[in-house]
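Take this structure first; my questions come after.
Our next item is subunit A:
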Amino acid sequence: MTALILLLITSLFFTGILVKIKNFCSGKKGPGIFQPLKNVWVLLRKGAVYSETTSLIIRIAPIVIFCAMFMAVLLVPVAGFKPLISFNGDFILFAYVLALGRFMIIIAAFDSGSSFEGMGASREALYGMLIEPAFFILMGSLCLFTGQTSLNDIFNIFKGGNFDLVFGLAAVYILGNIALVENSRIPIDDPKTHLELTMIHEVMVLDTSGFDLALIQITSFLRFAVFGSLIASVIIPWNLPAYIRLVLFFIVQVLFSVSIGIIESFRARYKMNRNQQYIITISLSAFILFIVVLLTKNIL
Partner candidate 1 sequence: MSMGIYFILALLISALVLFFSKKGKSPLLAGVFVFVQIIFSLYAFINKDLKELQYFTFDALSLVFLLLLSFISLATFAHSVSYLKDASKRGKSLFYLSFIAINVALTGVYTANNIIVAWIFIELTTLSAAGLINHNRNMNSLEATWKYVFICSVGIAIAYIGILFASATAGAGYSSDMSFQSLQEIFKHTNPVFLKLAFLLILAGYSSKMEVFPLYTIGIDANYAAPAPVSAFLSTALVNGGFIAFTRIFMAMSGTSISLWMDKVLIITGILSLLVSAIYMQKAKNLKRLFAYSTVEHLGIILISLSLGKIGIYIALFQLCLHSFIKSGLFYQSGILHQVLKSYKFHKAGGYMKINPLGGIILLTGMILITAIPPSGIFISEFMLFRELGNGHWIIFIIVAVLISFIMYGIFTKNSLILFGEPDVIHPKSVKTPFWEYITQLTFFAIAIAACFYIPDFLNNLFKTVSGIGGEIDLSIFNF
Partner candidate 2 sequence: MLILLYILFGMSLVYIAATERFKIYIQVYILQGILLFGMAIIQLRDFNFLNLSLILAETILFKSIVVPYMLRKILQRTRIYNVHKKSVPGNYTVMLMSVFLVISLLMAFVLSVPSIERVYLVIAFFSLFTGLLLISARKLLFAHLVGFLIIENAVFLFSIAIGKEFPLLVNTGILLDIFIAVLIMSTFLTRIGHKMHSFEAETLTKLKD
Partner candidate 3 sequence: MIFNIVVSSWIGINALIPRLFLGTAMNFKNPGGVFNYIECDKLSAFFILIINFTVLTGFIYAGGYLKPYLNRKPASWIKLHYLAIVLLHLSMIMVTLFRNALGFMIVWELMTLSSFILVIFDYDVTGTIKIGINYLVQMHIGMLFILSALIMSSHGCQIISFDNLSGWFCNNPNWPVYLLFFIGFGLKAGFFLLHTWLPDAHPAAPSHVSGMMSGVMIKLGIYGILRVTTYLQNDLQAIGASVLVFSAITGIFGVMMAILQHDIKKLLAYHSIENIGIIGMGIGLGIFGEATGNYIISAAGFAGALLHTLNHSLFKSLLFYSSGSVIQQIHTRNVERMGGLIKFMSFTAGAFLIGALAISGLPPFNGFVSEFLIYSSFIHGLTGAGFYSIILFFVSMISLVLIGGLALLCFTKVFGIVFLGQARFKYEHEPKEASGGMIVAELLIIVPVILIGILPVMATKPILNVVNAVFSSDARISQLNIVAPLKSVSVAAMIFLIFLGVMFLLRYLVFRKKTITIAPTWGCGYTAVDEKQQYTATSFVQEYAELINPFIKTGNTDVKFTSDEIFPGSREFHSHSDDNIRLKVINRPATFMVNILRKAAVFQTGKLQHYVLYALLFLVLIFLLTYLKLI
């Protein structure tokens, strides 16, 4: 339960911080931290505009996407606070609910019959397909390392073993990259969408509005929070007392958002056709991690 609450809290201000950092780096003042929430609130109170080509799909999709994300939230441990649902192999469910969300957003993009959204959809599908193995390879190697099969136990890496720190950091690196891809940030995608026919994520929601758009934005907040807390639970030792973990958790979250902000402001975006390479590289690095784990398990 605590895990859920913590997640929700972090998801509230995460994007805000991110935007703040970006503005700061580009020497602007920028809106307050809670501006994104305000936007969502505004959207929630608005009506909706639907394209005439659309069907039921675009009306139900955002809700399904949101619920799928919420399921993912329920599965994620937060720095030693048990998630609501946890069982052997729950990370499979985790990955697949994310996939469910992806499926829905893609067909929602198709629904408007727009000539742009399909493009975004195709990219989303391809990159999603490519990034899933990275996550699984990571999980698999952590399974192998810890001998556990549920998220809650897997991420409890820090037991003072020789290689814990190494693996922890490697895991963090990979998770960070995955997070960038999943949340479609720079270097994969540019939420500000200076064309390249308006990138991936933003283009898919061109024809969503009002309540639906709000849901989708909340979903992206949650997604950030989820990955953030995964990272947090990797690098925070679980055997610390609860309050310290709490503090550490928030610090990690803030750091995560700050780092993303910094990346976004100081790093250029890849050309679209280079993205595949980048994503495959992530999987590759995950695989290297796996090999290392395998060797440590079987040789040392």
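Selection criteria: all candidates are chains of the complex that A comes from, given by their letters.
Everything below uses one rule, namely that a contact is a pair of C-beta atoms (placed from the backbone, for glycine too) under 8 Å apart; a residue touches a chain by one contact, two chains touch by 3 or more; residues count from 1.
Because the structure is a prediction, the values reported are computed rather than measured.
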Looking at this complex, which candidate touches subunit A: 1, 2 or 3?
3
Parts of subunit A lying in touch with candidate 3, wherever the complex brings them together:
44, 46-57, 60, 63-64, 66-68, 70-71, 74-75, 85-90, 92-93, 95-97, 99-100, 102-103, 106-107, 109-119, 121-123, 125-126, 128-130, 132-133, 136-137, 140, 143-144, 147-149, 198, 206-207, 210-211, 215, 273, 276, 290, 294, 298
